[in-house]
Structure formats: C-alpha cells, structure tokens
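Below: one structure in structure tokens.
Missing here is one protein chain; the remaining ones are kept as they sit in the complex.
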Amino acid sequence: MLANSNFAPEWRVDSWLNTTQPLSLQSLRGRVIVMLSFQMLCPGCVAQALPLASRVHATFPHDQVAMIGLHTVFEHHEAMTPVALRAFAHEYRLQFPIGIDRHEGSQPLPLTMEVYGMRGTPTWTLIDREGRMRQQHFGEFDPLRLGAEIAALMLEPGATATRDTGATEAVSCSDGTCPVPASPRPDDAHAHA
Amino acid sequence: MLANSNFAPEWRVDSWLNTTQPLSLQSLRGRVIVMLSFQMLCPGCVAQALPLASRVHATFPHDQVAMIGLHTVFEHHEAMTPVALRAFAHEYRLQFPIGIDRHEGSQPLPLTMEVYGMRGTPTWTLIDREGRMRQQHFGEFDPLRLGAEIAALMLEPGATATRDTGATEAVSCSDGTCPVPASPRPDDAHAHA
Amino acid sequence: MLANSNFAPEWRVDSWLNTTQPLSLQSLRGRVIVMLSFQMLCPGCVAQALPLASRVHATFPHDQVAMIGLHTVFEHHEAMTPVALRAFAHEYRLQFPIGIDRHEGSQPLPLTMEVYGMRGTPTWTLIDREGRMRQQHFGEFDPLRLGAEIAALMLEPGATATRDTGATEAVSCSDGTCPVPASPRPDDAHAHA
Partner (left out) sequence: MLANSNFAPEWRVDSWLNTTQPLSLQSLRGRVIVMLSFQMLCPGCVAQALPLASRVHATFPHDQVAMIGLHTVFEHHEAMTPVALRAFAHEYRLQFPIGIDRHEGSQPLPLTMEVYGMRGTPTWTLIDREGRMRQQHFGEFDPLRLGAEIAALMLEPGATATRDTGATEAVSCSDGTCPVPASPRPDDAHAHA
C-alpha cells in the first residue's frame, strides 16, 4: 500500500468509450476506482487482465466500485488507434468505461501513464473513495487477492460519505451481488478528523 | 448471506491432517473460517476448488483466516479411506488442515455434512469471527468474489476483539500479503456497544 | 522411435476395467496401441494425460486404434487399490479399457512397468500394428504431436498387410471421424481366417 497522502493525479484523456460523458477522478469521488492500464495488442492484457476487469465490472455494484480502463499506448502507435480500440472493445465485449490516454508532441509515453509512473501494461491501480492512490500493480493480478483488496477499500469510510451520512449498516457480502455497501459510521468520521 | 444468528454447528471429525492437534470452531474463534467440503475423487474439487483453497491458505494471514478442509465422503466409501486421503493430500501438496467427517452406523452422509445441510461437493462455507455461518456455496466459486467475501468478514469486528482490544491500526491491504488486520477502532466499539 | 525389432513385452495384468474380457497384445494385434501408464493419485495424470487419453479413445476408430490404460502403482499402494481405481474411473468417466499392473512379492514396482523400463507416470507407449514398441514418452505429451504419431502408425502397413498386400488405397482423414482406415481389405481378412 502506498502512503495515504498520495492523491491520484487527474487523468489526461482524449476521449472515452462505454460512457455517455467524460469521467474524472473528481466525478467518481466516493467510489473505489479499479483502473486497468492496458494496450489492445498486449498479449497479457488480452489473455488475463481484461477478462478479469470484465469480472470486476460484473461483480461489484457500480455505485461502490468503478472499473475503468485506460488505453495507454506507448508502442505501435499507428496500430492502436482510437478506431482500432473501438473495434477491439466491441469484439471482446468490454462493457466498462475506457479512456484513451493523451499523447503530447512526439513523446512515446502518454501523459497519464507517465505521471502515474507506470512501468508497462497491464498495470492495475487501486484508488480509494477519497481519491488516494492505494496500490499499483504491474503484471498478472491474482483474482483472489484483487477481490480482497477491492473489498478492503470498499469497507473503508469514504470522503463524501463521511461527511454526509450516518449509516451504520453492518458491512457484509450478500450471496447475490458481492460486497455490499461499506458505509462509514459517524464516530469514524470524527476519529479520522 | 445467512442470518447473523445462525451459529455454525461444531464439527464432528474423526481425525485431522496437517495439524498437530484437533481443531474446533471454538479453538478458531476470532478468526474468519473458510471451510471447503470436498471428496478426493470429486473432479470439480480436484480441478478447481482445492487449488483455490491452497491459494486462500497462501494468501491470507493465518492468525486472521483459517482455511479448513473437510473430507465429507458420501459415496465410494471404500475408496476414499483415511489412508487414501493422506496419500492424496501428499501428492497434491495440500498444506491446510483437513478434518475427516465422521460416519455413524451405515448412514451414507457423514455427520457434519448432514447437520450443515450440504448438497454435495465442493461446498464452501464462510464462518465469521464470532462463529456464525455467513455463507454456504455449492459448486465453483469465482476467486474474485471469494476474495471479496473473505476480506469483508476479516474487516468485521470480531467477538472477542470487540470487547477486549482497542487496536486502532488502519484497515488496509498491503502490497505484500493481502488483507491485514481488521481490528476495530475504539469508537466503533462504542458505537456498536 | 525405438528400433523396429523391439517387440513390446506382454502385459502382466491382474484384472481389467471397461472390457468384458482380458486383453493382451496378441489379441490387439493389427491395431495401433496407445498405452497410458498412470496412477490415480498422480496430479499430472489427472489434469492432463487422462483427459487426453479419453480424447484419443473418442477420436480414433476402435478397430484401428486401441486406447489402453495401465494402472502402474509404484507408491501409496494402500491408497490406490483396485476398488479405489474403480471409483476413480467411474467419477472421471473413463471409458477405455484399463489393466491393473501386477505386483509380485514386496516389489514396489509392478511387473509390466518394470519390464517396460518406465521411469514414472504418466508414460505413453505407442505400439505398432505388428506389436513393436515404437515410442515411449514420459511426461506431458503435446496433443498435436500425439495425433500425428498415432496417424503415422495407423498408416503403416500392418503385420499381415506387409506380407500379403500391395494396398494402394489413398490414405486420408475424413471430416467426421479422423484418420480413416488403413485397413485390411478382404484379402487381409483371408489372411486372418
């Protein structure tokens, strides 16, 4: 886990797939963000990471966990164009929102990838409800562990929630859709203040 | 999730593998228990459930989560003897404790399997830190979801802990070994008291 | 490939599963024999070799290719008993004939395994139509290569054929069931009469 003070830098994205409007860290504040940086021609992304991302998207409630793809092209730029990505996302039936990381000038690395200090693809980044970067993982991610990490972040008190709600519902997973809420308790808010 | 009042019945076990002394729900109180009921000649157990159980055992800290196997033989009794189970566990390098469910008279179903109302193998049972049965799942368990369910139970305040400790360490997953503690904070204890 | 003069030693088998009468190399003469030596508690056998053997049995015509299992127990003898093997074969839906390799005295290695010089399980042995041992392979066998090896042996003239015929029928695979004959035509039949 990274230090709690490490706020995730805002994304620099050219355009989005699978969402009616552009997304931002700010607009997702209050949810756990699971971000997968990938390239459509990266074999490990296609074989392992993207199917797992689709399962994250299908498993956790969307008002609690936002699965976000980030297309971070740092090689073969002429092959992995936006139009190619759209065809790829269609053929592989990717349902979660995907942002296309922005390039500046002739830099091979796109901007978001660079500012996040990613080492390659696939890279998983976990961002907590308050917008802090809590984990960055390069390579294959064991699904058992990923599920545990996501649930742990879900069960932390979130920024907005802390201020707005006083819910005390017991934290638990349901049989049907897993990890249910994670609402903070009022005293926690105080304790952390 | 099952109702919270549903305490898991004590195990009726003849003998144990991979542990120096017999285990009981009572002796594991305070830990989350992940119990896998299996048969050594059940193909789905061998191909999917047991490897996942080994990963649970390798992933979560043993003072927080107890991975327990239960050999619930309800068919081919003459084949799946204790000596055969020991050879099986050795060949498949199973490391977690395994209890052999007890038979009474000529009943095909062993006692623990029957009292838990299991429908077959593999069956996963999740028991919380206070000994309550919180989930029972027959068949293949998605690792992503299982990880989330385990973490959610780890992060609940445990029976003893709630009353006895005042630990305040922030709940989180570490990069290295996943889901760390789960200790309640003092104010929580109050809030729940 | 082993030298052509290497005739496969006759099997020393105690009893058979999945066949109404005991089999012998002699009784299968004229067919290609694909023999898989395995142990029911050998993980590599269960995960890879036995499913492949089932596909061999389902793919090739039985009057051309005989898929034969040989249970060569050389460890955990008390666990891998004949009754346990029967339960195992039932649960894993093995359909091909399986012989139980014979033990003599207190020798850990069974007789057939020893005379064939096998190094462990799984071991694949390919025997040609004339009864010669043509290949022995210890460990995982690539299905693409195994398919090619079997077809090559199928397409060799068989014992009788070599002496009696000048068969010219085009060798080919059909769309439906793969590798088509190689069979003895009427004159062959005479030769066998």
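Think of it as A, B and C in the order they're written, each chain with its own count starting at 1.
In this section, contacts are C-beta pairs under 8 Å (C-beta built on N, C-alpha and C of every residue); 3 or more make two chains touch, one makes a residue touch a chain.
Keep in mind that this is a model prediction, so the values were computed, not measured.
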Interface partners of the hidden chain - shown chains only, full complex considered: A, C
Sole residue of C:L28, C:V115 or C:L155 that reaches the chain not shown, by the stated touch rule: C:L155
Per the touch definition above, residue among C:P9, C:P82 or C:P143 touching the missing chain: C:P143
Identified contact with the non-displayed chain, of A:R86, A:H103 or A:H137: A:R86
Positions on chain C where the hidden chain makes contact: 1, 4, 52, 55-56, 59-60, 134-135, 137, 142-153, 155-156, 166, 168, 170-175, 178-179
Absent chain, residues of chain A that touch it: 41-43, 46-47, 75-76, 78-81, 83-84, 86-88, 90-92
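The rule is short, and it goes like this: only the chains that are shown with their structure count from here on.
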Graph class of chain-chain contacts, one of line, ring, star, complete, other: line
Chain C against chain B, contact positions shared by both copies (same if over half, else different): same
Chain whose average C-alpha position is farthest from chain B's own: C
Chain closest to the middle, measuring from C-alpha centroids that were averaged per chain: B
Centroid spacing, where centroids are CA-atom means, of chain A and chain B in whole angstrom: 31
Whole-Å separation of chain centres (CA-atom averages), chain A against chain C: 52
Multi-partner residues of chain C (at least 2 other chains): none
